[in-house]
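Mind having a look at this structure? Questions to follow.
With one protein chain removed, the remaining protein chains of the complex are shown where they sit.
Letters A, B and C mark the chains in the order given here, with residues in each chain numbered from 1 onward.
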C-alpha cells in the first residue's frame, strides 16, 4: 500500500531488460551513438514533427535547462503559484539562469488562469519595465495537484503567452499520465496547442532515470547542447538513457503504464468516496488522489502500513476542512497493484 | 579494436544484473532508501573512515560540485594546465561557482609540480590580493595523460595546499585505475595523503552512470546536499546508482575491472614498443596509452578498424615528434579483450 | 513644479562645495584615505554603535549587496509585494546572489504585515524544505508608497524575522525622510528595532551619488568588502563619496533637507485636499504624495508645466477610483520650493 510517490517505484521489467540487452559492445559516447540517434528520431515520430531531444539527469534539470533556453536579462517566467519549479526545486531555475525569476500566477486546482496570466505579464509591460523582462510561461501537465489541462485550456494559455512574445514550456514530469487522462495525441497536447518546449519525464512512469528536454519550437533549442554541457548534464554513456526510452516507447508501453497508474488512482478514489471516513478533495483524472481525512484516520491507516503524505498547505480549502482534518496525497504508479488498492479500500472502509 | 575511450563501453554484466535485481519494489526516493544508506556505509568502509557521499550524474558534476563546496568569493582553484576540468568541461566549475576560476599550473606528464603550485598560490598572496582568493587545489588521478601520482607525490601537493589553507580535491574519473596502478589502499591514496574531497568515478570502469562526490574532510561537505539539489543533480530513484555501486564494490569487482583495463594497456603498450612503426610517448601505468605514430600509419590502422584519437596538442613533445607524426591516445577498459589488443598488435607490427 | 522624483534634483550647495574643497591633494585610493576613515567613524556616531560602512554606486547596489551578505544556497528573501527591490531593480538581487529569490508578502500601504510574513516564512519550513532556504527579510523605509513604519512596527517585523533566524534588512533609499517623519533617532529606527543591515541612501536627499551599505550586525559584514570588489563597486577615488557624506552630516544638513522635503509634501497634500478636483489616496508622512485625479485634470496640470507620474497599478484601490480617474505620485525633495508648491496649489484649485 505504497502511495507515497511514483518515484518510489523502481523500473518496469521491460525497461530493465532492455538496459541489460544494451550493456555489451562499444558505442560512441556523449549522445552520438546509433541507438541515441534512433531514439531522437523516435521522439520526432511520437511528437509528429521534427524535435530536438536533450537527455538530462532529473526533471528539475529539464525544467531549469528549459528556462535557460528561454533566458533573458532580468528575465521573469510565469508559473502557477504551486508549480513544482517554484515549490520543490530549491531555486534551480534561478541558479541555472543567473537570477531569472519565477512569478507566481493564481488559478484553480493547479491550473494557471489565462486572464490572471495576462494581467501578470502586463505588470511587466513597458510602463513597469524596471521590474524585468518577461521570458516564458510554464505549465505543469499533469499538475501538481493531479489535475490536467485540456488541449483547449493549453491553447488559451499559449495564446496569451504568444501574444506577449513568450514561449510556452510544459513541465511534463507526468506527461504520460496526462496524455492518458485526456485521451489525446502528443501533438495535440503540445505543439498543436502552442507548447514550445517540454520537460519530458519518463522516470516517474517506469524508467530508472529518463528525462529529456524536447524542443518543439526550432527558435529555442540552439544553445541547449552547450547549456547542458556547462550544467554538467552531458552523459558519456548516453545510450543507457536511450535504452530506457527504447523500451518505454516500444508497443506503447509508456501509455500502458500511465493508463494503469491512472486506473489505480481512479480505483483508489472510488474506495475513498465509498468510505464513510474520508472524502475526495477533487476528482483525480491522472495518478494522484487528494483526499480529506481526519488526522486520526490518517494515522490509523499509516499505522496499518499505508504510505501517503500529509499535504500540508490546504490549497484554497480553508472552510472545507475541519479542525481535526487535513489534506493527504496518494500517488499511484505503473507498479501499483489492484490488490494493494483494494487492501487500502478495505482498510479505509473499516 | 575500440580504444577510443573507456566511456564507449557499456556496463559490466554484474552491474547490469544487479540493477535488474533491484528493479522491483518501492523504496524511499531522493537518496534515503535502505540500499542508498547501505552504500554510503560501504563507501566509508572502503575509505576506512567516515565519509559523506553524494551521487551525481556525471564526472563533470562531481568536479563542479566539489569546487562549489570549496567556493570562495573571487575564488581561484589551482589545477594542472591540462586538467579535464579546465580543458573538457565547458566552464562547468566556473558556472557552478558563479565565476570562480581555474588557474593552470605546469608540471611534467599531467602532474602538478609542487614548487610551481606554491609559486602560483603565492601570486595570490596578500600583496596581490585584488586578483582573488585561493580556494582549492585539484589534481586528477589517474591524470589526463594516463600517468599516476604516487602517494608521496600527492602528499607533497597536499602539504603545499594545506600550508596555504586550501583543501585538496582529487578528480578520480579513473580512480580505480590509479589504485590498481600504484597498488595502494584507497585510504593511502586519499586522506592519508591529504586529499579532502574526491570525485569518485565508476562510469568509466564498468558502471552505466555512477559518479559521486566523496567528502573526506568533515569541514567541507555541509552544503553539498543543498548545492546538489540546486544544481538539479538530486536523483529521485537514487537507488539505481546505489545498485550499480553495490555490484561495483562486491568481491572487489571494481579493482578487478581496473586491473584488467590496466593490463590491457600494458599489453597494448608492449605491442607498440615491439613494432617498428610506432613508439610510446611515455610509459602507461594505468589504462591510457599515448604513442607517436606517423599520420600515414595511424590512418592505415584506423582504416583497418582500430579506433583511437589524434591527441592534437603535443604536450611538450615539440622536437620529439617528426613533421609527419602525431600523438595518439589509446584507452582500454574493463571490456577490452586480449584478442582485440593482439589483433591490433599484429596490425601495427605488419 | 517638478514632482517627478527626488532623484531629478541635483546636489545641495553645501555638498557640492565640499566636493570642490576636497578636489586637490593626494589621498590613498580604494576607501582607505583619512577622510574615508573619518566618515566611517561618523556613521558609527550617527548610529550610536560600531558599524561597518561600504560605499556603493546606487541604491540598487546597496540592496543587492545587502542580499549578497545574507545569501544562502537556494535562498529566499521576503519583501513587500511592491518593494523597489522586486519591482524596479531588474532582478539585480537575483543576479548578485546567483539566483536567490524575493518572495512577496502582502501588507497595507507598502508595509509588510507581520502575520503574513510569519506565514510566508513558514511555507519554507522543514516540511516544504525543497522550496529553498529563507535567508532574510527586507523592508523599505520610507516605503514605496510614501508611508513609514514606526519603530514598534519595525520591531514587530524583526521579531518574526529573528524568530526564524533571519536578518532584517532596511532599504533606506529615503532613510532621512523616514527619520524626519517619525521623529526618532537613527538607533531607534534601526538596531534598537532589530534591523541588522541598512541600504543608506543619500542620493535622493541632496547628494550627487552617495549610497552605502551600513552593517549593524557584526555577524553579517565579513564578506562585504570582497563581494563589493567582485561586483565592481569599489571606488578608487572613494573620498568623493566621503566628501559628500561629510557635508551631508555636518550641522544635521541631512535631517534639515529631509524635513524640508517632507514639509513640502505636507504643503502639497494640503493643497490637493483643499482642491475640489483631486483627493489624497492616503496621508503622506514623508516626501511622496499619492493622489487620485481625473485623467483630464492630470493632463491639464501637466500641460501647465507640473511634472508627476501616473502610478499605473492602483494598489488595492479598485472600487475607490472612478473610471476616468487614476493614481498619481508627486515627490518633493530638498530642492522643492514653497513657491513651486503654491503655484501648483493655485493651479489645482483653479
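Remarks
In this section, a contact is a pair of C-beta atoms (placed from the backbone, for glycine too) under 8 Å apart; a residue touches a chain by one contact, two chains touch by 3 or more.
Note that this is a predicted model, so its numbers are computed, not measured.
Among the chains on display, the ones the left-out chain touches in the entire complex are A, B, C. Only one of B:17, B:116 or B:131 touches the chain withheld from this view, namely B:131.
When the full complex is taken into account, the listed residue touching the unshown chain is C:5, out of C:5, C:44 or C:81. Considering the full assembly, A:230 is the residue among A:84, A:174, A:204 or A:230 that touches the omitted chain.
Even with one chain removed from view, chain C keeps its contact list with that chain: residues 2, 4-5, 7-13, 15-17, 19-20, 22-29, 56-61, 63-65, 89-92, 95-96, 203-204, 208-209, 226, 229-237, 239-240, 307, 335. Interface with the hidden chain, as seen from chain A, comprises residues 73-74, 98-99, 130, 133, 223, 226-227, 229-230.
Along chain B, the points of touch with the absent chain fall at residues 73-76, 86-91, 93-102, 123, 127-128, 130-132, 310, 312-313.
As a working rule, only the chains that are shown with their structure count from here on.
Shown here, the protein chains touch in all possible pairs. A summary of chain positions shows that the Cα centroid lying nearest the centre of all protein Cα atoms is that of chain A. Using mean Cα coordinates as chain centres, the one most removed from chain A is C.
For this pair, chain A with chain C, the centres built from the Cα atoms lie 41 Å apart.
The distance from the centre of chain A to the centre of chain B, with each centre set as the mean of the Cα atoms, comes to 35 Å. Rounded to a whole number, the gap between the C-alpha centres of chain B and chain C is 52 angstrom. Counting only residues that touch two or more partner chains, chain B has 226, 229-230.
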